[in-house]
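The complex appears here without one of its protein chains, the remainder shown in place.
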Amino acid sequence: MKRSLAVAVLIVVSLPLWLEDYYQHIMILVCLFGYLGICWNILGGLAGQLSLGASLFFGAGAYTYSILHYREALPFGMSVGLAVLLVLILAIAIGIPTFRFGLSGVQFSMATIAFAEMARILVLHEPFLGAAEGFSLPFQSVYPSKLEYCYIIIALLVSAAVAFWWLEGRNAGLALKLVREHEATAEATGINARASKLAALCMSAAGIAIGGIFYAEYFLYLHPDSEFGFDVSVRIAAASIFGGRVSVLGPVIGSAILTPLAEGSRALVGVGGRGVHQIIHGLALIVACVFFPSGIVDGIRRVISEGLRRYHGRDA
Amino acid sequence: MLAQALLSGLIMGGIYALVSIGLTLIFGVLKIVNFAHGDFVMLGMFLAYSCFRQWGLHPFNSALIAFPVFFVVGFLIERGLIEKTHRREQDIQIILTLGIAAVIQGLCTFLFTPAFRTVTVTGLAEVVSIGSLVISKAKLFGFLAAVLFTCLFVAILKFTSLGRAVRASADNPVGALLVGIDLPFVRSTAFALGIATVGMAGALVMPFLNVSPEVGALFTLRAFVIVVLGGMGSIQGTLAASLCIGLLESMGAALLSDSLKQLPIFFVFVVALYLRGSGDIDPEIKSYQPSALDLRR
Partner (left out) sequence: MVAMLKVRNISKSFGGVSVIRDLSLTVLPGEILGIIGPNGAGKSTLFKLIGGFLRVDCGQMNLLGLSLVRMAPYAICRAGIALTFQHQPPIRYFKVRDLLSLACMLGRSRKIADAGVIEELARALNIESVLDSDLAAIGHPQVKRVHLARAFLTKPKILFVDEIFAGQDAEDSRIICSWLLEARRSGLTIVLADHQIGYLAASCDKMAFLVAGSIDLTGPTEEVLNDSAVRQAYLL
């Protein structure tokens, strides 16, 4: 088991080395959305608050970093730090009233959509941030090839996965799960449910902001509709939910299935087949909801164990 | 200037009412979180557009076609997909309807390209002037039709046995089952009715609004804002909220700037959500609420 895991890791890590340019690009996207999915999962899976406004933190991170680093010429580390700090402040400013007034379930989802939309409208309006023209970073990328970006995002993905796994096993992770399952029981066990949810929101937002910074550095162009858009939020959430929200692997597997589907269909069908990737994406979500409501990872696990049970049953 | 903004706001509000009344039934009463709602409006608009281009059919006539077509589509979607999620937490339903929205949007992009489309109907193009105020004939007729159909809709809910069954099932599913209401059928029918109304609304707004596959999400968000603002399930509330949102949007466009006109709506939305939240942590409330009674054996 351990050996096969090591082999799998080795294959994944060496994959970028012998992939072509386009497939490296796909791999970067898979890892990026896997990474974002894991970050989203801290709030959406562990704490059970279905956020559909992840684009707010994604866009805020990307924009703040790009403007500080490229327009104001602040050093890299400082720009990243300040961008994450700003996103944390945003998360706290949104989280405190939202949890204070007890918004949960659909209401929470709708509030997060509203905040992300407000940000999108404001950025679209503000000339300082490029408004509808978007914000272009210098055309010269920091790294010459996609290989470096590939390894950076793999490193981010792995560290996020390890952090998530570590958090999940600790009491803080258990407490978040209990808050998700029944807030009153959690409070009756002495857990500050609001503070726990706020902490989860902050961790999730900071992670997503770093993903946004990576996105800015990789694509070198930001636009309010793509950075703050509802589609980004849905895409991030979809990777996690499709893969499964109760495990670390879920978002990664979800992204590994959904991203190539979406990108591949876009490339295969070409410009004439616009919208096909959306149809495939949508169908994947529908299939997941109807047949694997607790995620594809759980679904596969269940199918395998059922198969094994039958197999052994026949033996006996 | 301000009076003009007020008038066009009210007119748009009336039209939003027709769009949102279906969601009041689906989300407010049946508790189905339908994030594909606006995409059905968009689909209705494209239906009217194609009918107009193919056969020169007047959009108002297409509205009459849209109603039965969307009724069947809605019924099948509820039966085939949404019903499967009733026993799960609401999150699953949100994702499912987002998936449906993506499919509809992708389908329309595939068939019609992402460009904006318009329909210009002769006879509806000119404007009607009331004193110094002007209003396009298309909008006026759209508004009147919206008011008419909204009244019809309310009458169905209030006075027919189907309406009573819907309200009973929403209020107490177990009780409804016990008195012999065919709950799955009522639920599907009510969902279909809601979808039929929005499909029709889409056809009605075609003479004066542009359509592209992207507009669906805007309608969805606006409709949710209105339903939440109107108190989730109250028809009078929805009507009042629609007018408020219409006014807010036109005033926002007049006072702020056109690019910021949506901002006040979302602001009011968040405030409304906060006011609805109690802040109490009630032990009786399950954190995952099956959206409706589980009917699977």
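For reference, chains read A and B in written order, and residue numbers begin at 1 within each chain.
Everything below uses one rule, namely that a residue touches a chain if its C-beta (ideal position, glycine included) is under 8 Å from a C-beta of that chain, and two chains touch if they have at least 3 such contacts.
Computed from a prediction, not measured in an experiment: that's the story for all the values here.
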Touch with the omitted chain, as defined above, among B:P114, B:G175 or B:P283 = B:P283
Note = Filtering A:A114, A:A193 or A:A238 for touch with the omitted chain leaves A:A193
Key: Touch criterion as defined above, residue of A:L178, A:A262 or A:V276 at the omitted chain   = A:L178
Task = With the missing chain put back, which residues of chain B would touch it? List them for me.
result = 280-288
Query = Contacts of chain A with the missing chain: which residues?
reply = 171, 174-175, 177-178, 181-182, 184-194, 246
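The working rule: only the chains that are shown with their structure count from here on.
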Inquiry  = Report the inter-centroid distance (CA atoms only) between chain A and chain B in whole Å.
reply    = 30
Task = Mind listing the chain A positions that touch chain B in their complex?
result = 48, 50, 52, 97-98, 100-107, 109-111, 113-115, 117-118, 121-122, 124-125, 132, 179-185, 187-188, 193, 230, 234, 237-238, 241, 273-286, 288-290, 293
Note = Note: in the complex, chain B contacts chain A through residues 33, 81, 84-85, 88, 90-96, 98-111, 113-114, 213, 217, 221, 224-225, 228, 257, 259-260, 262-263, 266-267, 269-270, 273-283, 285-289
